[in-house]
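One protein chain is absent from this view; the other protein chains keep their places.
Think of it as A and B in the order they're written, each chain with its own count starting at 1.
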């Protein structure tokens, strides 16, 4: 079910400030694409344009096209709510709904989008939690609040919540930056499994992580502070980390700046 | 993950994924157009059915608008969108419902208050003016209010300030917890109960007569917890590093508080005290019980009955003649202007003195 994303000429603004400038790229289905780059280069902003979350920020505005297979996310008559339903997202800090139980957290998206029988809901929640490698840890306390879990578990709960509605694309905004190394490893393993079914885009600060989990890597950079971020290059991860075609990429990866 | 490859069944048969990202949407001009139509229909029905109260017209129009939006959205956009629009229209409606009386309150006060409000009104007391006839003024009430509020502030501000300093800078243990708790309790005391308390001690037991000072004591009880709370909040905003830096230089604690902590938060504390003054200026009930009101000027707040602005409004209303209603509105306008100016000044100070990067 995963779909291809085709971005062309995309710029995003905060008020009058241009945050990213004229980005074009293709994200292949059933693969992991990693976005790397120094802080402030606009990689998270770009990620948020892919499910129209950018315009939620006050003053947020987008120009350009994002094609999901053959539909433009920014075409006229497109409902942002339907876009976000189709393109799921996992955030930097785990954000389970604090007042809901583990079960209700996973079921939250489903309950919005249709009516389910209790048994169906149970099946989907179980499958999603298994899909997020969390089932064994929480199956005895599904009715406990999600906020009682550890950080890593909460993040996997959020992944379960995102995949329960079977999106086409899964966006991850630095999903491991708030987690310890063991939880990070668990999430990275999970990403490897999920890419068989979803198109995954992940923003990361950690270059080893990009090298470990992604098939393709995009490097973003900005000319100077206050300038808009730009896409420098996108290529097979192996090439980016061994033999990138742009000097700036090599400088960044070898730690010469950023 | 083979476990999850199968698509789950959905009871209503529809796919949980939208078939297309495009959804049927109502045009953007629909809500304003509907609002206009509903307003028109409301007036039309009101006129046709001969309903004499515009309140009803408004209710009908509001109901038509909410139902119309919901029905239209449910038909075109689906139930989820319809619920969203229902919520939006209800939220807008509740805003409008609230604006109408509050705007009317301000409008009536200004429109009716300016009728007799002039220099004479501000500079003369009621004296021997008969209640049913035009004339007289509020000079005696202004004097009374200023004296009573001034005395109340002189009692409550230092006590409240010191209590807040105790809670923030020294307060630990049972006493501090008890004070915190009872400050909250005190915040909730109805003003008439504060008045009854002073009545029972000062007048019934100690045998004093009514006076501005008796009223001021009741007002001080109402003012104190407000001052404590706001000062406490402000003192807590002072970073601990500042205190430690001063203490580390060998400055004694009391001088640290006086020279470092208080100057840092003085803007916020002033704001809090001014807001508290604004609040007690409008209090009527304790003044009614303890100051009684008078028609002539009494400059001595420690002896005999006095007048105050809010009480003047009440007593003029009680007289029930056109002339006294006019005077009541004019005094109400003066009172509201005084309270609003205090509020605006207080908030201005808060903004001007706000620690940078602090509050929004």
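Keep this in mind: a contact is a pair of C-beta atoms (placed from the backbone, for glycine too) under 8 Å apart; a residue touches a chain by one contact, two chains touch by 3 or more.
Here is the rule we use: contacts and distances are computed from a predicted model.
One chain of the complex is hidden; its UniProt record names it "Phosphate transport system permease protein", one of "Na(+)/H(+) antiporter subunit C", "Phosphate transport system permease protein", "Peptide ABC transporter" or "Protein translocase subunit SecD". Set against the missing chain, the residues B:45, B:74, B:93 or B:297 yield one that touches it, B:93.
The chain not shown here is touched by just one of B:25, B:115, B:279 or B:353, and that residue is B:279. Of the options B:118, B:184 or B:244, the residue whose C-beta touches the omitted chain is B:184.
The omitted chain makes contact with just one of the residues A:32, A:129, A:162 or A:240: A:162. For the options B:47, B:71, B:204 or B:242, the residue in contact with the chain missing from this view is B:204. Taking the complete complex into account, residues 51-56, 59, 80-81, 83-84, 86-88, 90-95, 97-98, 101-102, 104-105, 108-109, 158-163, 165-167, 169-171, 175-176, 178-179, 182-194, 196-197, 199-201, 204-205, 221, 224, 228, 252-255, 257-258, 275, 278-279, 281-285, 288-289, 310, 313-314, 317, 325, 328-329, 332, 335-336, 339-340, 343-344, 347 of chain B touch the chain not shown. Hidden from this view is one chain, which touches chain A at 51, 53, 56, 58, 81-86, 88-89, 91, 93, 95-100, 108-109, 112-113, 147, 158, 161-162, 165.
Please note the rule applied: only the chains that are shown with their structure count from here on.
Put simply, chain B touches chain A in their complex at residues 1, 3-5, 7-12, 14, 16-18, 20-23, 25, 80.
By the touch criterion given at the top, residues 1, 68, 71, 73, 75, 77-79, 81-83, 85-86, 110, 112-117, 120, 123-124, 127-128, 130-131, 163, 165-166, 168, 193-194, 196-197 of chain A touch chain B in their complex.
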